[in-house]
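Not every chain is included here, but those present sit where they belong.
Chains here go by letter, A and B, matching the order in which they are written, and residues are numbered from 1 within each.
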């Protein structure tokens, strides 16, 4: 990006304005389409501005981890395929994709969005295994918030096949004819707050990402608690700046929950 | 298992109600992504494919370039949630083979000699798989290349012909692929009458093979029209 373009973005933000006409605390246009992939047990298409993410959930049967024998297992994986951006390289997930997946995973896990104990089938022996795969198909900035929208909508709208224990008391099969929703207990979104010359913006687009001094991703539960946090990129925050960022994130989270709830209602009609 | 599954009913219709020579419903859309230089979406029955094209662009490391033509890099990939059982995100041997035959098909079509010392990168992501993903992928790729403004000899239209319960059928779906006797994907430059991809997975007599070629050609002509309409919608309705 040219120096000129960068400085124009910065000087606009100084004045409380943004290149695309948004307010500093305003998200771009958001589209969420649940159940986008018929073959997946859950899925969602999520778009914030030009950023497109499709998440999908697949379900299997497996053995629990030894330290949580009575819990199902969820694995979150994110892929930044070269499809999505001229800067993405082929190969296994890089540190950015791994960080994104782990931030999402931790927020979901710590807030107990899914009651994993309800996903044990034969405790200690057989449990549901959930794979949540997040694919970024177009990168226009703020991959994390978009990915979290896709992920959480996928979980909230998934229907998993019923597990049937065979007569031997050991073998488990999935009955694909009968499905039920996941045991959901909570909702979470992530709001990425960027700092530019002492000002804060939410939902930076791909050009704005180039001028951020620093970024703080804050996961917020629907009841307003902080369910995770990650300073991303170099740069620093003063203590009072962190506090300000949290307030902004909490406020902005409401829009995201509205969008999610609207999307879910649309399919329940 | 073969033979035990009834894939053609007493009325000569297929499991999804189609006649043997009938295509699945098709939807094509050009220019669906922001970053890619060209992109397209193709839906064929329950098969759904996205394609993105970047280039002609520079390559690193430089020693991969060719002095007299563009190189072509192709990745055909199925996302983990596109299949009945979750597929590992890492490229399988099948995906590596298909990336190769797709690249070779595209090399016959693109005027690669116009862009020496560059690369043209074609990415195909199967987001839902219900058979015919390589042929749908090739069509999406060819539309995305057109969308990127890369000169081609012709578009590619492609379809798989199958043999199920002894009958040749056009544009097979997943059940027909799994329990049928043969799957023959074929891709052509329809206007030039040239085959750019041809594979046969299964056993056919010589006569069946000739019949299959004819049936494929019939489908390809129809798909070619739909491709042209998709391009028109993007570029001629403006």
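Criterion: a contact is a pair of C-beta atoms (placed from the backbone, for glycine too) under 8 Å apart; a residue touches a chain by one contact, two chains touch by 3 or more.
In this text the structure is predicted, and so the values were computed from the model without any measurement.
Per the structure file, chain copy numbers for the whole complex are A x3, B x3.
What we mean here is this: only the chains that are shown with their structure count from here on.
Taking each chain's centre as the mean of its C-alpha atoms, chain A lies 32 Å from chain B.
Remark: chain B residues 33-36, 46, 48, 50, 52, 54, 57, 75, 77, 79-86, 89-90, 121, 123, 125, 127-130 touch chain A in the complex.
Per the touch definition, chain A reaches chain B in the complex via residues 37-40, 43, 50, 52, 54, 56-58, 60, 77, 79, 81-86, 90, 92, 131, 133, 135, 137-140.
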